[in-house]
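The following block contains the structure, expressed as structure tokens.
Missing here is one protein chain; the remaining ones are kept as they sit in the complex.
Here the chain labels run A and B in written order, and each chain numbers its own residues starting at 1.
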Amino acid sequence: MTLLSVENLSVTLNTMGGPARAVRDMTFTLERGETLGLVGESGCGKSMTALALMGLLPETARASGAVRLEGENLLEYSEAAMCRVRGNRIAMVFQEPMTSLNPLHTVGHQIGEALSLHRKLGRGEAQKEALRLLEVVGIPDAGKRLGNYPHQLSGGQRQRVMIAMALSCGPDLLIADEPTTALDVTIQKQILDLIRNLVNDLGMAMILISHDLGVIAQSVDRVHVMYGGGTVESGPTAAIFEHLSHPYTQGLFAAMPKLGQRAKRKDGAKRQRLNTIPGVVPELADLPAGCTFAERCGLVTDECRAAPPPLTSVAPPAGNASSGNASAGIAPARIVEDHFAACVHLDEARARLNSA
Amino acid sequence: MSLFLVKRFITFLATLFGATILTFLALEILPGDPALVILGVDAPDSAVEALRLEMGLDRPAIERYFDWISGLLQGRFGTSYTYSVSVLELLEARLGITIPLALMAMVLSVVMALSLGLYAASQHNKRGDVTVMGVSQLGISVPNFWLALLLILLFAVHLRWFSAGGFPGWENGVWPAFKALILPSIALATVQGAILARFTRSAILETMREDYVRTARAKGLTRRATLWKHVLRNALIPVVTIMGLQFANLLAGTIVVENVFALPGVGRLILQSISQRDVVVVRDLVVLLAAMVVIVNFFVDLLYAVIDPRLKAHDI
Partner (left out) sequence: MGANLTFVQRCIRHRSFVAGGILSGALVGIALLSVVWTPHNPIKMNIRGRFADPTWNHLLGTDQFGRDILSIIMSGAQNSITVGVVAVGIGLFFGVSLGLLASARRGWWEEIIMRMSDFMFAFPAILLAIMLVATIGPGAVNAIVAIGIFSIPVFARLTRGAANAVWAREFVLAARAAGKGRFRITVEHILPNIVSVLVVQTTIQFALAILAEAALSYLGIGSQPPTPSWGRMLSEAQTMIFLNPWLAVYPGLAIAMSVLGLNLLGDGLRDVIDPRLARER
């Protein structure tokens, strides 16, 4: 049975300016062992999607659609039932390791908490298990760290603790919301490798959220590119990176800093400017009626503004069908069909990319 | 011992020292000759002069300040002009009223504040929250001595459950003495409790927005468990600070409330000494109250270090 099936998930926020849809009609499925990336600029609704899956939306938010975990719709679960899911079957790692741990409790206590809650372990057993988990996530001198408080750990170590905490009850699904954004570059890679390896070893499914295409490219099987709360392009990672289809995805890719570009020019001291997508993310409350990207898109026509463009299959250019890198359980043929984009001018977009 | 506590201890001593200087200067610089004030303007010059000598007013101020301080440090308090006994003696019986009163009021206001603040925060923006906030807004606005009068009206004049004032003394049984302090401590605690309750509520609401609270919920803890295990202790840190600062107001409140209920405590003694121009007593008592405030705040800092492991971090 499909592990997670999200159908038309929408999140509506009650803001001062009226109701605003922060997430619009997200639809995807996730099998055991499969990994999915959500990528997009700040404010595009990535975290809201994750929180909706966890049932942890802010008080002002309402979710609609369905989030089915092995067939059962979590949105219909009672709060008590949801508590048995959280930390047990779905676990989450957050962006800010500095503030995501309670400063007044020891690391051991905080890891042990989920264990005694869901697995009914006693104090001693929970601490023993916490020790093992700390070793699993690669914290040196784990025995000593168990009694430490968060402020005694570095940012990278704290994120390892967060991961240990998330893994503690052996969840089916791990949601990692920008787990490396707050860390410095060398640590980022270590943490990302750790997450990838653990997900592989433990056979969990994972949703990895990032605004960094580079991180996504290395880490997940499938990608949803989000804009304005909805999916604008989705498909297997390799297919997307080979055939950047949606104008927004193309923009994101162009905005990605490439190695070597960062180097300062000796004479001018001016760094070569990064490509950025012109314009700003529109206010949620007054998103345009048609394509949400219309205001910033170079290819926009009246047709784009008329109605939201549906996700349509992206036909790969001939002779390039070997997208390869098929993950377990996904046939290569499906990968091709599986690549969708929500744009009415896909052909022009593709053509523009090729000529650039 | 941590650096934090050393720092706090130095501040503690400095504040205490400052309090003695301020008190001394206030009584020294301000116009008004204590001898003249005691004897009255019509007193013959010779008598005034004699009293000045007796009080040591002819000596330089610095000298008298150090006399006073070294006396206080050795437990020697001044001698009251009006009662002709040591201030210490005057204090003995009176502290037996003021300290229990302040403690009862403190406990009451803390219980009130934590339960109301917690309830309001858990009902955030619902009817319970709005009600508690409205009532506490009213509580803040009511002068404590008026509340005291209303309590007397209701419980002493109307219902006759309590007497309207006075104190039977502890030697005549604990219950009657305790009973005499009930209304005063309620009057004293209500305002403080209302202020603290509002503060507690907003501290809890603020803490509930912290990332680690979301982490706790993501582990599967219920809202209630999260509140008790993760929110409350963190929210207590700012609340405890305010509690310490409030203690000064609480002590000041005893002066007023003891007066309403005719309780022969320290507050009433201060007031009487003022009307009798008994400067020595006023001076010692003011420093005593200031010391109590400073000591309580020092203990608040200690409590801090117990609650928050970050403060124990930098051992020296």
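Convention: a contact is a pair of C-beta atoms (placed from the backbone, for glycine too) under 8 Å apart; a residue touches a chain by one contact, two chains touch by 3 or more.
On a predicted model such as this, the values are computed, not experimentally measured, just so you know.
From the options B:105, B:118, B:132 or B:152, the residue with contact to the chain not on display is B:152. Of the listed positions B:79, B:122, B:185 or B:259, the one in contact with the omitted chain in the full complex is B:259.
Of the options B:6, B:26 or B:306, the residue whose C-beta touches the omitted chain is B:26.
On the side of chain B, touch with the chain left out of the figure occurs at residues 11, 15, 18-19, 22-23, 26-27, 30-32, 37, 137-138, 140-146, 149-150, 152-153, 157, 164, 202, 205-206, 245, 248-249, 251-252, 255-256, 259-260, 270-271, 273-275, 277, 279, 282, 286, 289-290, 293-294, 297.
Assume only the chains that are shown with their structure count from here on.
A straight line joining the Cα centres of chain A and chain B is 54 Å long. Here chain A touches chain B in the complex through residues 54, 56, 59, 79-80, 83-88, 91-92, 94, 96, 99-105, 113-114, 117-118, 149, 151-152, 162, 165-166, going by the rule given at the top. Those residues of chain B whose C-beta lies close enough to touch chain A in the complex are 124, 210-212, 214-223, 229-230, 233-234, 307-310, 313.
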